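Before anything else, here's the structure in question.
The other protein chains are all here in position, but one chain of the complex has been omitted.
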Amino acid sequence: MNTALARWRQRHDVTLPRLLGVLPVLMLVLVALCPGLFTPLDPLAGQTDERLMAPSATHWFGTDQFGRDVFSRIMHGSFSTLSAAMLAVAISLLVAIPLGLAAGLGGRRLSGAILAGADMVLAIPELFLSLSIITLIGPGATHVAFAVGISQVAGFTRMIRTEVVRVRATEYVEAAFGIGSTFWQVVWRHIVPNSLAPALSLATLRLGTAILAISTICFLGYGPSPPTPEWGLMITEGRNYLATAWWLTTFPGLAIIFSAWAATLLSRAIRMDP
Amino acid sequence: MNAALPQLSIRDLDVVYESRGSAHHALKGVSLEVRAGEMLALVGESGSGKSTLGRAILGLLPESAHIQRGSIKVGDTEIVGLPERALRRIRGARVALIPQDPAHSLDPVRTIGAQLVEAVHLHEPRSNIATTRRMLVGLLERVGIKEPERRLHQYPHELSGGMRQRVLIAAAIAQRPALIVADEPTSALDVSVQVQIMALLAELRHEMGTAMLFITHDLGLASEQADRVAVLQHGTLCETGETKALFANPRTPYTRRLLADLPLFHEARAPRRAEGPREDAIVVSHLTYAYKGAGGRPGHKAVRDISFNVVAGQTHGIVGESGSGKTTLLRCLLGLITPDSGSVHILGENPARVEGATRRALRRAVQFVYQNPHVSFDPRNRAADILAEPLINAGLRDRSVRAERVRAMLERVQLPPAVLERRAANMSGGQSQRLAIARALLCDPKILILDEVVSALDVSVQAEILTLLETLQRQLDLTYVFVSHDLAVVRRIADTVSIIRAGEQVEHGPTETVFSTPHDDYTKRLLAAIPGRDLIRPAVLA
Partner (left out) sequence: MIRYILSRAAQALLVLWGAFTLSFVLLQVMPGDAVLIKFQDPELGLSPQQISDIRASYGADESAFVQYAHVLGRTLAGQLGYSIETGVPVSRMLHAAYPTTLRLAVVSFGGAIMLAAAFATAALLAPLRPLRAALRLVPGLASGIPVFWLEIVAIQLVSFHWKLVPVVGVSGWAAAVLPGLALAIPISAPLTQVFLSAAERVMAQPFIDVLRARGASPLRILYAHVLPNALPPTLTISGLVFGEILAGAVVTETVFGLDGLGQLAQQAVANQDVAVLQAIILISVAGFVVINFTVDALHPLIDPRIRRTQAGGAA
């Protein structure tokens, strides 16, 4: 058992830094799934006599204009941000993987058409693209995730295609054909694993970008509506007390940064360097 | 010249690499001297620490390395412990480097002139640009570059490899350094260019009285060029001596083994046992192929009118320098490209014409082994996966049958079963080349195309792989096409040989005939350029 574990660890190159890199995201997921474990306070119900209180031992991150506990709201808000970011990345991967593979494996015409399309989309800044989609489908938490996911498709497609083209040109792919493997055998055994592994690591990096994009759009007011605890929205609401209650904007921002950094760390941890 | 004056003296040098708490001694107690006008060849296999020594002299050790003990004196200046600023005044001025890879040793976006002017100005910041350029024109002429004025305005990519190396030599001697460290200065060049560069270095050394430390893996080259030779093994200097004496009478077992493994040109291969007449495995006739130029117009012809045949069970050597069209020829043999005219027949089939099952069968019957095995393996695969692939392709579904065949094959290529769990990246050069041969053999081929398969290997490993190839050929009745630039290796292994130059076959025939009585001028030049051509195996090893 012990040796089996050791062999598994060796095969997948599991090292302490790698495990540490996964930790922050695991923490985030735990908080998102069971925020109640970390805070007993209700994120929605405020105490009218505890309005705009500075951070203290009872309210670690202070309270807002309705007397709601900011720490509790941040804990409960993590689900919305995290699930939306994951949904966004999942949507973009779902569309981009087939497109990228087709552009990398297909003939000149198909590949040229996909790339030209991607270039056209990439010319529009992602935020403008997401905002346009939102104009089309309306605001809301899921819509934001959808908009952000679609906006990232072009970038992902290009990235996957670049990887596929790189792997296709390697000597080991040529060698695989040489020992009698068919085109699809080579695609399945060598091209897909070797091109998608770095692409997936970059996808986790994009999880951080998605978190930022989502909170930006929520900050602009197109995400869920109050009183939902959402980090970007909390910062918008906190702006009215900019000069007096710094904790209303500072802590949700730190939560966003923590999540984005956690995604960065995760992508470094799962990166495969063959 | 003052022969007694040491320009470089190294005493008890220990260099240690440290990474993640573990220390690796790259050099242990190395002491040597190079006198003015003298060339000392520092020979060693990969990992012997010879490049580390070169870097230590220039004060350019990587950050992970440090000098634990010892002294390096250039003239009478102690290098060890010298602050970076003082080192910079010595580098380029008193010690110069001639690098290994001329293709990547010049800044690609600056002109030759700008880079040479910079080399001078680093040490003479006040000198006038016009004077410097005049001096540089003279210098380029001295290193054998024609039209030096024009070259100064050119970029590195507009020059050939040999010319770039001449430019780098010009930059190195611009400050008339007392010591030149030449780190494998010709290993990236063709043999005919190598001869010219080595001759230039010898001239300059005698003319300027410069001491030269010549770092090389090539014993033959060292035997021809150096006044003295120092043999480095695992960071320790195992033998130093006058070149003639050392090659005639090696004292340490390591040097003896190196010399024993060195393929020597004058040693012809042992004649094969007589066999009845056999059919041809490969027939190439009047093969011509041209790469298509821009817009579908015909480009330059890569190979022209090449004809040879290879008898089954024999080895055909293909010798050619870079750009000779070797790669195009091999691609035609593999059926990856279709000849414009002429034909290729392999085992009676035309690889460019066959379709379907015959095509697949032919593809498996002709296996290719690469120069650099590491990059021919999927980095995610372990050796077990690599060896299973050809068997799965052949429709062998039973795991235990596959395991049995893999086990037998490992035995054949002399690899321990433990390698199955490893990835190619964690294997030595020799091991991964054995693995590549094993993978090829699991396709049950009739023909192996071996593209410079021993060029990247140390001589001892090279000898092992050549012996293995010979054994396999006997046991499995294989036909080889053996591409190499090393004529000594070709003479050892090949029955017949084609000499190719600029896409044309200048000479072909039985190896012994071609090598002992060459007709073509180019073949003669190539044969004359073989490093260590006249080297004879010392009596003690015979």
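A and B label the chains in the order they appear, each numbered from 1.
To be clear about the criterion, a residue touches a chain if its C-beta (ideal position, glycine included) is under 8 Å from a C-beta of that chain, and two chains touch if they have at least 3 such contacts.
Source: prediction; values computed, not measured.
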(request) With touch as defined up top, name the shown chains that contact the chain not shown. (result) A, B
(message) From the list A:14, A:27 or A:121, pick the residue that touches the absent chain.
(response) A:121
(request) Sort through A:63, A:152, A:195 or A:264 and give me the one touching the missing partner chain. (result) A:264
(message) Could you pull out which residues of chain A are in touch with the chain that's been left out?
(response) 116-117, 119-129, 131-136, 208, 212, 215-216, 219-222, 232, 235, 239, 242-243, 246, 249-250, 252-253, 256-257, 260-261, 263-264
(message) Across the whole complex, list the residues on chain B that are touched by the chain not included here.
(response) 58, 60, 63-64, 88-93, 96-97, 99-101, 104-110, 118-119, 122-123, 155, 157-158, 168, 171, 294
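Heads up, the rule we're going with is that only the chains that are shown with their structure count from here on.
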(request) Give, as an integer number of Å, the spacing between the C-alpha centres of chain B and chain A. (result) 48
(message) Can you tell me which positions in chain B touch chain A when the two form their complex?
(response) 334, 360, 363-364, 367-368, 370, 372, 375-380, 389-390, 393-394, 423, 425, 439-440, 442-443
(request) Would you pull the chain A residues touching chain B in the complex into a rising list? (result) 170-172, 174-182, 185, 189-190, 193-194, 197, 272, 274
